[in-house]
Structure formats: C-alpha cells, structure tokens
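Omission of a single protein chain aside, the complex is shown with its protein chains in their original locations.
Should a chain be cited, it is by its letter among A, B, C, D, E, F and G, assigned in written order, with residues numbered from 1 in that chain.
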Amino acid sequence: MKLKKDQKLLFIGDSVTDCDRAKPHGEGLFQALGTGYVSLVDSFLQSTYPELGIRTVNKGLSGNTVRDLKARWQEDVLDQNSDWLSVMIGINDVWRQFDSPFIKHQHVYIEEYREKLDELIATAKQSAEQIILMTPYYIEPNPADEMRATMDRYGEVVKQTAEKHQTLFIDTQAAFNQVLEHLYPATLAWDRVHPNANGHTVLAKAFLNTIDFDWNKQ
Amino acid sequence: MKLKKDQKLLFIGDSVTDCDRAKPHGEGLFQALGTGYVSLVDSFLQSTYPELGIRTVNKGLSGNTVRDLKARWQEDVLDQNSDWLSVMIGINDVWRQFDSPFIKHQHVYIEEYREKLDELIATAKQSAEQIILMTPYYIEPNPADEMRATMDRYGEVVKQTAEKHQTLFIDTQAAFNQVLEHLYPATLAWDRVHPNANGHTVLAKAFLNTIDFDWNKQ
Amino acid sequence: MKLKKDQKLLFIGDSVTDCDRAKPHGEGLFQALGTGYVSLVDSFLQSTYPELGIRTVNKGLSGNTVRDLKARWQEDVLDQNSDWLSVMIGINDVWRQFDSPFIKHQHVYIEEYREKLDELIATAKQSAEQIILMTPYYIEPNPADEMRATMDRYGEVVKQTAEKHQTLFIDTQAAFNQVLEHLYPATLAWDRVHPNANGHTVLAKAFLNTIDFDWNKQ
Amino acid sequence: MKLKKDQKLLFIGDSVTDCDRAKPHGEGLFQALGTGYVSLVDSFLQSTYPELGIRTVNKGLSGNTVRDLKARWQEDVLDQNSDWLSVMIGINDVWRQFDSPFIKHQHVYIEEYREKLDELIATAKQSAEQIILMTPYYIEPNPADEMRATMDRYGEVVKQTAEKHQTLFIDTQAAFNQVLEHLYPATLAWDRVHPNANGHTVLAKAFLNTIDFDWNKQ
Amino acid sequence: MKLKKDQKLLFIGDSVTDCDRAKPHGEGLFQALGTGYVSLVDSFLQSTYPELGIRTVNKGLSGNTVRDLKARWQEDVLDQNSDWLSVMIGINDVWRQFDSPFIKHQHVYIEEYREKLDELIATAKQSAEQIILMTPYYIEPNPADEMRATMDRYGEVVKQTAEKHQTLFIDTQAAFNQVLEHLYPATLAWDRVHPNANGHTVLAKAFLNTIDFDWNKQ
Amino acid sequence: MKLKKDQKLLFIGDSVTDCDRAKPHGEGLFQALGTGYVSLVDSFLQSTYPELGIRTVNKGLSGNTVRDLKARWQEDVLDQNSDWLSVMIGINDVWRQFDSPFIKHQHVYIEEYREKLDELIATAKQSAEQIILMTPYYIEPNPADEMRATMDRYGEVVKQTAEKHQTLFIDTQAAFNQVLEHLYPATLAWDRVHPNANGHTVLAKAFLNTIDFDWNKQ
Amino acid sequence: MKLKKDQKLLFIGDSVTDCDRAKPHGEGLFQALGTGYVSLVDSFLQSTYPELGIRTVNKGLSGNTVRDLKARWQEDVLDQNSDWLSVMIGINDVWRQFDSPFIKHQHVYIEEYREKLDELIATAKQSAEQIILMTPYYIEPNPADEMRATMDRYGEVVKQTAEKHQTLFIDTQAAFNQVLEHLYPATLAWDRVHPNANGHTVLAKAFLNTIDFDWNKQ
Partner (left out) sequence: MKLKKDQKLLFIGDSVTDCDRAKPHGEGLFQALGTGYVSLVDSFLQSTYPELGIRTVNKGLSGNTVRDLKARWQEDVLDQNSDWLSVMIGINDVWRQFDSPFIKHQHVYIEEYREKLDELIATAKQSAEQIILMTPYYIEPNPADEMRATMDRYGEVVKQTAEKHQTLFIDTQAAFNQVLEHLYPATLAWDRVHPNANGHTVLAKAFLNTIDFDWNKQ
C-alpha cells in the first residue's frame, strides 16, 4: 500500500470525478466526496486502513476541460498542499468536438491538451509527493469509432505525460475494455461517458490496484 | 466464488438494505438497487465477473422488523424464485425498545424474533439454493452499552438460526468492530445505525468475502 | 399528399413517440402531442394543409415494447377508429437485452416481436384505412455494433411485416444513417436513442416524405 | 441554398425568438436554442445539410422592443461576428400601446421604431454578410383591427428598411394570413402573439424558403 | 335590491366563474369563492348589506360546457337548495370549435346548447326562486369576427331561454362592448376570454346592477 | 369625479396596500397592482371611465411604518411625478407596540408619527396636485380596546395632517365601523388587520366615494 | 403527581391540539406529537419523570368541532384504551358562528354542544380511568366582546360537564386572562385563537399544574 499515515489525497477532474460533491470544499460530512469513484476509493481506504488516517479531497467540477483546470490550478491544487494528486481530464476536451462540432471555441485539440497537461503536472510535481494520471475514456468497444479513436489519442498523451514526469498512471480505457469484452456499454453508461455504479467501481478498482491496496487485509 | 452463472441474488431487510431502492421491483436501470451495500455488492460482481450474468434484486424496506418481513415473505421472497437469498433484519426490532420505550406494541422481543426468523428461513430453504444470514448491528464500541448488548443477543439468535439451517452467516457487528478499534462511531454513522459510504463498504466487503469473491481476479 | 380531408392520424410507440404528450388523450390544446416528431408532423400538416382538417392523436408511452402495445391495442388503437395508424416500436424490446442483460423477463426476443407485431397489424388493418410501419433504430454508425446489428434485424422484421400486410414503410435507420455520414451520433442523441431536435426532425421528414407531403405547396 | 459552409447564423428578437433559450450564450447542448422557430430552422439545417456545419445562435429575449435591442446590440450582435443575422422585432413595441395604453413610457412609436431599426441595421451591415429582416405580426385576420393595422404599419417600416439596406425580407404576417384563410387564430395562438407548434412552423417555413432551403434534398 | 334577508345565491359556470375557488364546496373561509366576479359580487353584497346575511356559493368549474353542467346539475345545483341561481355557460362550447376545429366531439353546437340549457333552467325553476342567465361573451370588438359572431348567436339563445322561462338576464357581451368602445381587448384579457381584474369588474357591475344593488347605500 | 383625463394616481402604504403587487414598478400587466383595494379602485376606474386613461401605480410595501416611507419617499413618491397621491400608513407603527412590546426600537410612537407624516405630506404637496390621506384602522368594534384606542389616536393625527395640508381625507376606521355594526370582525379579517375580499371592498368603496366616483355612470 | 407508572395519556381536540402532529397515529419518533401544548406536556413529563414511562398520544385534528369528535370517538378514543383522556373542543363550534355567520350548517350551537360533549364523556368514562376537560378559549381580554362572551358560555358548559361526570377541569380562559392583564392578545396569537409558543406554554402549564406535576422534582 503506497499511501502512508496522515497523507492527504486530492482528486481533480470533470463530472466523472465531481459526481455532486460538496462545493466548494470537497471534503467533510454528508457525502461531501460525491457519489462516484472518489467516494468509493475513500470508503475502501477508510474501512480497510482506518489506522492510516488518510484525508481525501474531491475537487472535480462538471464540464471541465484541461483549460478549466489550468484556470483553477493554483487555488484548487497547488494551494491545497496535498501529498497525493490524482488527475483525470480530457473527456470534455474531446466530446465537444463530437457533440457540438460547429462550436469550435469549445474544443480543446490535442496539442493544446498536451501542452496544458504537461504544464499542470510540471508545477504540481513541486508540491505533491505522488501524482496519479488517469486517462480519459469512452465506454465504446469499437476502437475504430471516431470518438473512441480520438479519446485513445488523448489517453496516449496522458501516458506520455506520465512517463515524462514519472508519475503513476492508470489506463481507465483498458479497465473498461476488460468489462466490455463481456458486457455491452449500456450496462455501464447509457451515454458511454457518465458511469453508473458498475462503471464507477471499475474506476475505483483500477485506482486502488494502482496504489497497491491490499484487498485481503484484515 | 460461490455464485454461479446466471444465478439470481435477492436481498431483503430494513432501511440499511433499502437505501432508496426503486419500488416495487428493486431491480433495473437508474440505481434501482439503491445507494447502499446492495448496490456496492452488485457493482463489484458485475464489474469483476461480467461473464457470470448475476441478477441482483433489492427488496429492503425502511422501518421493517422481522414481523414486517413475515407479512410480505410470500410475495417478496418465495415468489421471486431467487437462487440466493440474503437477509439482514433486527435493527428496528431492537431500536424501538430504546428510542420509543413506552410504545410497546412496536417492540419485537427476542423470543418472537427468534421464532419468526426461524420460520422464515425454514420456508425459504425450500426455494433458495443458498441463504446468507447477516446479523443486525449497532455501531457502538462499548459492549456494555444497553442497546449494543441487546443487539448482540439478537445477533446471537441469527448465528444460531444460521447454524440450525446450515446457511452462510455474516457477523456484521464483528466487521464494524474491526474499524471501531481505530475510528469513532461518528465516522461511520452519526446515529450509529444508518451507515455513510464507509459503513456500507464495511458491509459490502463482509458480504463479498463470505461468498469467496476474488478481489484480485483480472 | 396521401392524407385526405377530415382524416384522423394516430401514432403509437414508445418514449420517442411519447415525448411528454398529454395523458391519457394525446390530443387537444397545450402541446398535447408532446415535443417530438409527432408534434412536428402535425405542425407541418396543419400549417401547410389547413384546409384538410387533419386530426392527429399521439398514443406513445415511454418504455413500451411490442408486448405493452398488445396489452393496450384494443383501447388505444382499435377503439380510436383512426383512418391512419403509424407504429414505431422495438427499441426497448432490444435495448433491455443490452442495458439489462440479466433481467431476461424484460427482453422481447425477435420471434415474439415478429409474432406480436404481425398480430397487431393484422387486427389494425380491419379498422384503419392506411398503416405506416416505422422501424426502430439505433443512432450508431457502426453496423457491426452488437446492438445496432440486433436493431437492424428487428427493423428487417418490420419491413417484412409491412410487405406482408402491404402497409407503408419507413426505414428510420436509413434516415439517420444519411446524417451519420457527416455527423457523429452525439449531435443527434447522447444515448443514441432519445433524439434531440435534430433527430426528431429526421424522423418527421422521413414520415412526411412517405405520405407525399408537398413541401413547396403554397 | 444561400448559407455556405461553416457560416454562423444569429437570431435576435423578443419572446417569439427567445422561447426559453439557454442564457446567456444561446447555443450549445440541451435545447439551448429554445423551443420555437429558431430551433426548427436549425434542426432542418442540421439534419438536411449536415455537411455544411452551420452554427446557429439564439439571442432572443422576452419582452424586448427595438429600444432593448439597441441597448445590447454591440454585445449581442456586433461582437458575435456572425455571417448571417436575422432580426424580428416590433411586437412589444406595438402591443404595449394596446394592453397598457396609459403607461406611455413603455410604448415605442413608429418614428422611433423606424429610426432605431435603421440605425441597428446600418451598423450590422458592416459585420454581417447577410441580414434577414422579419416583420412583426399579429395573428388576427381582420386588417381593420386596430392593433393589426398598427402592426401592419410597423411591418411596412421593416419592409422599407430591408429595401433601403438591401437585406433579405420575410413578411411573417403574410405567412400567417395564408393559414388564417382556413383556420381561426386560436388554432395558432390563444393570445394572437405567442405561437403554438403550428405557428412556429409557419415562421420556420417562411425563413427556410427565404434562404432557398431545398426541402427535397437527399 | 332584489336579494332578501338570509337568501342563498349560487353561481355556476366555467373557468370565468371558477377562478380558483375552493373545491368541492365553493364557500367558506380563505377566498373560497375564487378571485373573479363571484368574489367581487359577494364582497360588495357583504360590505354594503351586512344586515342581510346573504350566503354566496361558487360552483364554477374550469373547462365546463353546458354538457358538463348537465352531468352535475343534480348534485351541484338542485341539491343545493339555493334561493338564487346564476348561470354563465357557453364559452367553451364555442371556443373548442375555433381552437380545436378538428376534435369535433369536444364541440357543443348551438342546437344541443339550446336544448340542454333549456332543460337545465326548466328543472332549476322548480327549486330556485330566482334565476339569472348571463350570456357567454368574447372580448372582441369586431362583430364580424367568426368566433364573436358565433358567440353572439349563443348569447341570443341565452336571451331567448331567459325570456321563455322569465328569468333575469345579463348581456355580458354588451357590458364588455361599452368598454371596448374606448379600450382595446388586450386591456381586459390577452386571450379575449379570461378577464383580468378590469374584466371581472365589468361582469360584477353588470350583475349587481341587474339585482338593483344600491351603490350609494350607506 | 375628481380625476381628470390622463392623470396618474399613486398609492403608497404597508401590506394592506402592497397585497403582493409587482416589485419594483407596481404597474403593468399580470395583476401588477396586487390583489387588494388598489386593484379594486383601478378596476372600477378603468371599467367605468375607460375614456379617461387613468394610470394607477402601487408602491405599497409589507411591514412599512412611516419611518420606512420617509426612507424611500424621494424615489417612490417624489420622483414618480404622479398627479394624485394616496397614503395609508400607521398600522405597523402601532401594531409592533402591541405584538412586540419589548422590542422598542420597532415602535413608532405618536409624536414621531405626526412629525414624519407631516414632513412627507409637506414635500409631496409640491409635486402632486391632489393628496388623499387614509387613516390606519383596526377592525375591532370595541373603542376601549387598547390597540383600537391607540389606532384611533393615530387616525386623529392623520385627520389633523389632512386638515393642515388641506388634502382629501378618508376615515377608514369609520368605514369599517359601519360594517362592524352588523358583522363580527372575523368576517373581515382573522387578525383584525389584513382584510379579506370583503374588507378590501370596504376600503375601495370609501376611496371611490371620496373622489366622487359615479357608480351609476353608463 | 397524578399520573402513574406505565399509563397512557391521550389528547383529543382541534387545531390547537393538532399542531401538525403525525397522522394517523399521533405518537412515535420525529415530533409525532406536533409542536403545541401536547408536545410541551409530554416533554416535561418525560424529562422530569423518566422513570414513569408515560405514553402520550395526540389525536387532535384541525378544524374539528364536537360533532367531528363524535364521528371518530369510537376509533380515536374508545379503541385506544388510554388510562387518561384530555379533551379540548369548542373553538370552531363558536368561531364559525362569527367568521362565517351565514353558513349556518357549520355552526354548532350551545345545546348541541352540551349534549354531544356529555354523551362523549359518558362513554369515555367507561374506558378511561381519568378524564381532563379543558375549556375552549378566546384570547380577547374584553368579556363583553360577542365572541368572547359566547366562548365563555361554552366554557361554562364544559365546567358543568366536568362537574356532572366528576372529571378534572382546566379553565384555559382563566389561564390566558392572567397573562392578558399584562400583555395585549397579539403577543400570544394574532388571530386570538392559534397560540404562538407563549400561548402554548400557558396551556401546558395549566395542564401540568392540574395533574400535580412537581416542577421542583430532581
């Protein structure tokens, strides 16, 4: 288990991370972490490692792209002094190109995505001890699908960024693909993006495995 | 992993099981299983064993005691023809004795509890292939606390019933006790009964371990 | 233009037809026809052929399968004595197989679909002068997609039923495919099923062309 | 078809244009264009000419008169850099004279209307490649009706303004009059101003015909 | 003043009479008489003739035609044993012919109207000491307007019925016409049917003058 | 009739005047004058003297005392340039002394009341052609009741102010007293302050009689 | 202290007793006893005599008269088998005579009141060990006020009934009168009937003193 005693773990991202978390603080009583994978990760940490005293914070915000993260990076990430930082961004960067193809100022193309993500991670490395980069995903089994193919390219950028900055890396698309071998996307998300409980569990499991969570710990 | 291909798993109980599940069917789209341990169990099953095609049904109902279960047992359990049946009942049977001590007709004392539970399990054994009995619990670390002590006695009845009918058995109180060694009850439930996300995870983990769920399965 | 003076045109189907129509009558003041393709068809008829006095009725109901249509066919179709009948059913018959694969009693497989649809059209032919069969559709450009492929098979059943009973026929999948050559599905429907305004216009145009609506009539 | 690839089409006007559009942007996902003629026009454009990539924006605002348009012209029209601009204004300029005859500061009389409209179109010509002027209307078949007669005079001003600036021109009153030969006003709008679905279709058809929309395009 | 001590005055009609009255009783505390002309009449009676002890009851129901009155005449009129009965019906009988011209079963044509009204008044005469018949109206100044002309014919039927049964008679159309000489219909009702406060005052004044209300009584 | 063509009539006061009027303007469409005596006065003026074109404005505000009027007098009265001004204030000045006797800073005692009212009327005389002062009232028949007696003294101040500034004067208490000879206060207002429809009619009649409204005008 | 161990105390009455109690049972968790004097009485009993185990039930119903009590006496009183019964009824019996003087069927005059109350108490004596009769009241200090005088007469009937059946008796009017010597009615209830917190405390104190509650018990 990679997390150590009294560490603080901060998640940032879009609506998949947000999931109706408490604004603005993203921690505290009353399901302040939202109802998605962040809450699942935290619940497993707290119930399995109660002795560690991990503090989890959720700073996800619906609709965000990497451009939006940049605008709030100082306040919502750097000023938070977290030991761990988990970032999953890019779905809206891609999706707007496909659902609103003619409103071009809402699109974040891949070079801008790469550049901004790189810049964010570079500054975050100075404050956070450990960073986890999660790829964006599209719960579509056909790799030739145009939006899936684009998302894969953004995922590749995340992978390269993780390698460059030597952060931990989670291939969420690969995690979903395993399930998609057996189940149709609609079992995880009608719109292939916003996961139901099954889909968030896929994300939480991938996260917990990445930090060497011990499922069999008593 | 004890569950087999195409099996149906039915949960019944009180508000801890219910958790705002869809009425009346307790299965289907749109978080029909509610937001508690039943949904967690199902999400881990579906995302880890998508090839098994497990069908989960939630028939929990807020405020129920074993008396209420008896009244709807035929329709909500026997007629459902499930392969697996999980029962967690007894919290309200005890709680009313402590929060409404003078409204005695709302109390279900231990002999009635034992008798009715026994009767329910006896009839269920004829239709369900496997039964799991979960104890009621009280998230209170002091075993000398009056309500905790009473709940422990009801839990003991569940254990004896499980042994008599040779069903699977989950000691939920023991599961919570492990966490309570490190954390105060308020981290799991302000009222020591209705769990937050952490508390439901404790229940889900206990359940999944009982059915030999393989956490490390790829 | 195939509709004649004073004729009554009745639509039946699922949520795509329903679109928040007034219950139970499905006609009258205040957007009683809902906000989807039925309302579009009616608006074009009324504003272009005000002299014809066409009466449009919407009997769509969200979530319906062909099984549900059968249950209400006598009351909602035969008793209505409409001159024209338009039927679009099958999306839910297929979708449940893909989003709820393990709740099998909600699936309507293709043989039952064919048989029930045939029976409905046979009885309707005795009361309605003209029948229009619209295929179900899935706004997915990849014909190898499992759900798209299944939907295509159901669409083929509709085509065969139309031929057998010599009704008018609308290939809605083909209509969407034309748009999908240029636009990604998300521009028409996030979940590939419930169309936005663009998608309902595709359906309305296909319908109006089928009845030889004269777009250039003054 | 007059619109060309990648052009932007902006609508401005009062509640008939607004129709509950998303504020402030008037474009994007989730029926951002409202539920009136603007949405209809856009849906026909997108579903028939998906290859053109037309971007439609709705800047209508309920209750507006030409005075209100002037106050927001810079921000809501000139700064938008649209290729096409469609303007329909004047109904409230007239209506207040008839429903609130004694609150005179709410009235916009014809000379102010002429002057302000002229000024707005003059400035817009410098940024927009094409302008469409739509007359205000009153869904009242009796030309001797006082408010209808006044509205006709405002419509005449629009026509003269269109001629002076050589813009496209739509006589919406004439479009409604065609329907009124066969149907009573109440079939289009109880208050003779806010159209139901039929009435908005009249407006959309007039608009689409004016830009040489090809209804029979495959 | 025609009303005598301790008499009961019952109003029946459509939405113009109803005006959000208390259901089902139509009398009592808390604006039970609604907010239209019935409440105005009652308020003037109570505040000017407090010594008379008049009891006012409102049995108006939105959307009613003479057909609907017939269906509830026994319960809502005859069983009420009122000394006075005021009836205003017919607007919906006519309006549906104009706003829903093709839904013919909702139309009440003039012969049915005459017949049913006659029958209702004939039976009411046996229980009520005094009856007041108010014409339906349409707040449209042009007598050649189709709906106005039709409404005038229905008003004529009311007049003939009043003469035949020797009841009191109020020509509400004439009362509105006096105001329409100076003001446009929109000052009284946007849809020419549902009056604002001004319009209800026109009705109340006509009613009070008909019963010889003494406006200058101290 | 004292009001002349094209005059503007402004009402100011507390909750009895306010009655849910539109904020901030207090005039316009959709029952902007509220539902109390101001609306009644206006409705009788408009429906009886439509040729005069009177413009009525309601600036009442719930909870106001004479102190609050002073704070907004410039903006809500003087800047409005009305020809007529009607003022009814004082109920809350007195009531707080009786329902909140120990919260003394909320009380406006009689000398402050006299002084502030005098000052307001003095300044208003410079802009308004005619002023009407209405007394506060308490719908309590017993003149020895403490609050009624106090209210009478405040009413006497109003009378003296009216005489000093030679304004029109309405003794609303006297108007209510006439009704109270026959009816118990609860028929007009449960709390003896906020009138029901009957009570507002008493106020409207007193007002209309004061301006020589001709009730029998055709 | 008159109440003994394990006794059940049932209250019945009108809105003053009801105070938003839980329907239908009137006991249990979550402020089931409402927010008025019944809850106050119970709270003082439970917090001062926790060892007694008193069970309190609230069966008050808004708007009730003695006629309404009779209709539900068997179910809501006799079938409840309470040891103690407290009855406060009569306010609505009187009030309707004053706020709705012409709706005579809603009035319960004094002879009917006496008769029905007598009958109810006679039957209740067979099941309840102790009965407490509370007078109705009117928070009006002037004994010559018509409604107060009438209420006093109904109070006198209660007193005579109490004497006849030898029940405990509470003169609530006298209790309020003590406060009214110092405070104006508006400090207790704007409408002189529905008490605020101060007023309910007056009732609770009178009740507790009647049962010899020991305020200084440790």
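Definition applied: a contact is a pair of C-beta atoms (placed from the backbone, for glycine too) under 8 Å apart; a residue touches a chain by one contact, two chains touch by 3 or more.
Not measured: the values here are computed from a predicted model.
**Student:** Taking the full complex into account, find the residue in A:Leu29, A:Ala122 or A:Ala174 that is in contact with the omitted chain.
**Tutor:** A:Leu29
**Student:** What chain B residues would touch the chain not displayed?
**Tutor:** 95, 98-101, 142, 144-147, 183-184, 186-187, 190-191, 193
**Student:** List the chain A residues touching the unshown chain?
**Tutor:** Chain A touches the chain not shown through residues 6, 27-29, 53-55.
**Student:** Counting contacts across the full complex, list the positions on chain F that touch the omitted chain.
**Tutor:** 99-103, 106
Simple rule for what comes next: only the chains that are shown with their structure count from here on.
**Student:** Which chains are in contact with both chain A and chain B?
**Tutor:** For chain A paired with chain B, the chains in contact with each are C, in label order.
**Student:** At the place where copies chain F and chain G touch, is the share of residue numbers found on both sides over half (same) or under half (different)?
**Tutor:** Comparing the two copies, chain F and chain G contact each other through largely the same residue numbers, since over half are shared.
**Student:** With centres defined as the mean C-alpha position, give me the chain D-chain G separation in Å.
**Tutor:** 66
**Student:** Any idea how many Å lie between the Cα centroids of chain C and chain G?
**Tutor:** One centre to the other, that is 63 Å.
**Student:** Compute the distance, rounded to whole Å, between the mean C-alpha positions of chain A and chain G.
**Tutor:** 62
**Student:** Enumerate the residues of chain G that touch no fewer than two other chains.
**Tutor:** In chain G, the residues touching two or more other chains are 99-101.
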